[in-house]
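Every protein chain of the complex appears in place save one, which is left out.
Up next, subunit A:
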Amino acid sequence: MHSIVYTGRLLSRAIWNGITNYTTTSAEASVSRKREPHLVHAVCGFPKDFTQAILKKGQFGDDAWFHALSKTTDVIGVADGVGGWRNYGIDPGEFSSFLMKTCERLVCSGRLKNVLPATLLARSYYELLESKQPILGSSTACVIVLNRETCQVYTANIGDSGFVIVRHGEVVHRSEEQQHYFNTPFQLSLPPPGRSGLVLSDSPDAADTSSFPVEDGDVILLATDGVFDNVPQQLLVTEMTKLQGEKDPCKIQGVANSIAWMARNLAFDSTFMSPFAESARHNGIEAVGGKPDDITVLLATVAI
């Protein structure tokens, strides 16, 4: 009888251990978050074509995103795989998601100290070369690192993804779009062997970098061109202002959802004069309507 009770106790303990093992790590994380500056973030997005897209974690169509937390930094990033590779039988989403996943691994490994986003992108890009499986394609990328000790954000941007930082309804900092020419953004790429001369490829050093001191309550939007090409900045700022100082992940998620929905709807609105159409007109191309694309919205508020 004694042994049954004993076994039963051990058993329940073991089961409990098994379940709690997962929860403790996340609980730990949230405990430490309360003390130090960090980003409260939410993600929403849509693949351009629901019928073809396979749902994978951290991916919306050819877009990919990540969030990673280490002792000294809080990092978010998005990447947009260049769709043209599909004609060569290459899945453009694989490149961008590898890039983002590797960034995440690099941050989580904790072996990089005070990492700068440009270095992170360069290291991540370099890992593509170190993989036995050649992962071909190209991608734009934008990474934001919050240094949790100095409350500075460091950014690196290659191509036409980007970020906006809003404080009390004002845009205080935003990324510059990097394009070779209209609709051809800067991109990190790994072309198929023998084609290297024919493909646009920018080195990770070409990334546009900046640093900016953030304050408590600042709202950061990190998104791919599917958002910026379709939603006018003023609309984005209006939405983001609602989140000034917000720490509740649910509310942030709500706004992220609405921005993503807005982008999605405007992208398929053929009469809407989207930022993309305006830019096309500047380049002498008569265009109207949105630009259907994969959409990724990463919305975060700074909590200090």
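Convention: contacts are C-beta pairs under 8 Å (C-beta built on N, C-alpha and C of every residue); 3 or more make two chains touch, one makes a residue touch a chain; residues count from 1.
We take it that contacts and distances are computed from a predicted model.
The complex includes a chain that is not drawn, and of the options "F-box/LRR-repeat protein 4", "ER membrane protein complex subunit 5", "Ribosomal RNA-processing protein 43" or "DNA-directed RNA polymerase II subunit RPB3" the UniProt name matching it is "F-box/LRR-repeat protein 4". Touch with the chain that is not drawn comes from one residue among A:S109, A:T184, A:Q233 or A:N265, which is A:S109. Only one of A:K57, A:K113, A:K132 or A:H282 touches the chain withheld from this view, namely A:K132. Contact between subunit A and the absent chain runs through residues 3, 6-7, 10-11, 13-18, 20-21, 24-25, 28, 102, 105-106, 108-109, 111, 126-127, 129-134, 193-194, 196.
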